[in-house]
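Complex shown without one protein chain; remaining protein chains in place.
Every chain is named by a letter (A and B) in the order it is written, and numbering of its residues begins at 1.
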Amino acid sequence: MNYLVAFVLGILSYALINNVVLVRFYGICSFVGVGNKVKSAASMGIAVTFVILLATLICYPIYHFVLIPAGVPFLDTITYILVIASLVQVVGLFIKKHSPALYKSLGIYLPLITTNCAVLGVVTENTDSGLSFLESLSNGLGTALGFFITIFLFACIRVRLEGSKTPKAFKGIPIALIVACLMAMAFMGLSGVINL
Amino acid sequence: MNQDAKKMVKVALTLALIASGAALIVSSLNLFTAPRIEANRLAKEKSGLEAIFAKAEIGESSNIDKGSLKKYWPVVLEDGESARIYSASGKNGYGAVSILIGVYSDFTLGRMEILENTETYGPTLQKGYVAPYQYADNAEDRAIALEDVSCGATYGAKLIKGMVLEAVAHYKEAQ
Partner (left out) sequence: MMEKKKSAHFQSFVSGIWKENPLFVSLLGLCPALAVTKSLEAAFGMGILFTIVLVCSNVLVSALRKVIPDEAKTPCEIVIIATFVTLVKMLTEAMLPELYSTLGVFLSLLVVNCIVLGRSEAFAVKNGVVDSLLDGLGNGIGYTIAICIIALLREVLGTGMLTFGETFTFLGGPHHLYILTGPSATPVAQPAWDLSLSFFQTPGGAFLVLGIILAVLAAIRNCKAEKAKVDARLKKAAEAAASKGNPTPSQGGQSK
């Protein structure tokens, strides 16, 4: 029971308080680059969620049962990026075969996920902080959820921004970054909610 | 099909070659850097120990494996009183922290030194908690600094407080 509570609290804290985009600064490129269409933002969020989860599940055993017994924990970065890159390929092929419609909407974002810092960031963080399997999983789930929430909210705000009168110099990315600043401040208000 | 298979083999071979070359280079550099990294870590630990109790005699460390406590050093202070320095490490949702805690024989706390801190808000911990504690020059200020923690003012605060309490409890038990 205690484990379950810690797991759920962990997910919430990674998703809302230690938010992946607004606090830990992972995956800003895709956050800014994709985020002006709600539908594509949602697709990107789902794809990243999927890859983060799989990467967490695969990299944990690789690090603890292959790299450490072999005495080469310093090869972690190379191994992880290879795992993530091939994972993205495999997921792409899988989706293409089983659901062409989904592939059509997700397809162009899949290669971008390889260079999304959130995925590599989460798995590196898991090993750097020495998290257990359950904690790694809650980090992965929470980060993915946090990424989805933020990118979706951000896209919704940017749709509204398009119709509003912004100063000429702020049009496009600058005003979007100001919005991200306000969002980061709002998320900062949640910081005392869960005290781990 | 044959063409495809040939291509696949070629691709796999190149990739394997480059990857093994990479592993070889990284491993050989590791032979050079690993001792230095270890030496750095020991030097940091040593300077931390000296910073906690200046001019004190620090004995051999003994290992403990109890909760977050890792090991302790018996210390004989300048005025002949004994004390202990505990090394503790723990983690929470924001990262991992390892610190050295000095405890006097009357169970009051000496200085604390942060050895490692991978938290998202690492500097906040130093500035918001350890520094006010370090620079408090009377017992009352120190108590306030320690109390600030329980409101969750900083992210690693609860974690550090837990480690401190564990260290004090362990010292009490030993006497």
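The working rule: contacts are C-beta pairs under 8 Å (C-beta built on N, C-alpha and C of every residue); 3 or more make two chains touch, one makes a residue touch a chain.
Just so it is clear, the model here is predicted, and its values are computed rather than measured.
Within the full complex, the residue among A:Ile46, A:Val91, A:Cys117 or A:Ile149 touching the omitted chain is A:Cys117.
When you scan B:Lys46, B:Lys127 or B:Lys172 for touch with the missing chain, the hit is B:Lys127. Considering the whole complex, the residue from A:Tyr26, A:Tyr109 or A:Phe147 that touches the absent chain is A:Tyr26. Where chain B meets the chain that is not shown, the touching residues are 7, 10-11, 14-15, 18-19, 22, 25-26, 29-30, 32-33, 36-37, 40, 44, 116-118, 122-123, 127, 131-132, 135.
Although one chain is not displayed, its contacts with chain A can still be listed: residues 22-29, 32-33, 74-75, 77-78, 81-82, 85, 114-117, 119-121, 124-125, 128, 167-178, 180-182, 184-185, 188.
The rule we apply is simple: only the chains that are shown with their structure count from here on.
One finds 28 Å separating the Cα centroids of chain A and chain B.
Touching chain A in their complex are the following residues of chain B: 19, 22-23, 26-27, 30, 91-96, 118, 120, 152, 155, 158-159.
Chain A meets chain B in the complex at residues 9-10, 13-14, 17-18, 23-24, 72, 74-75, 78, 82, 125, 128-131, 139, 191-192, 194-196.
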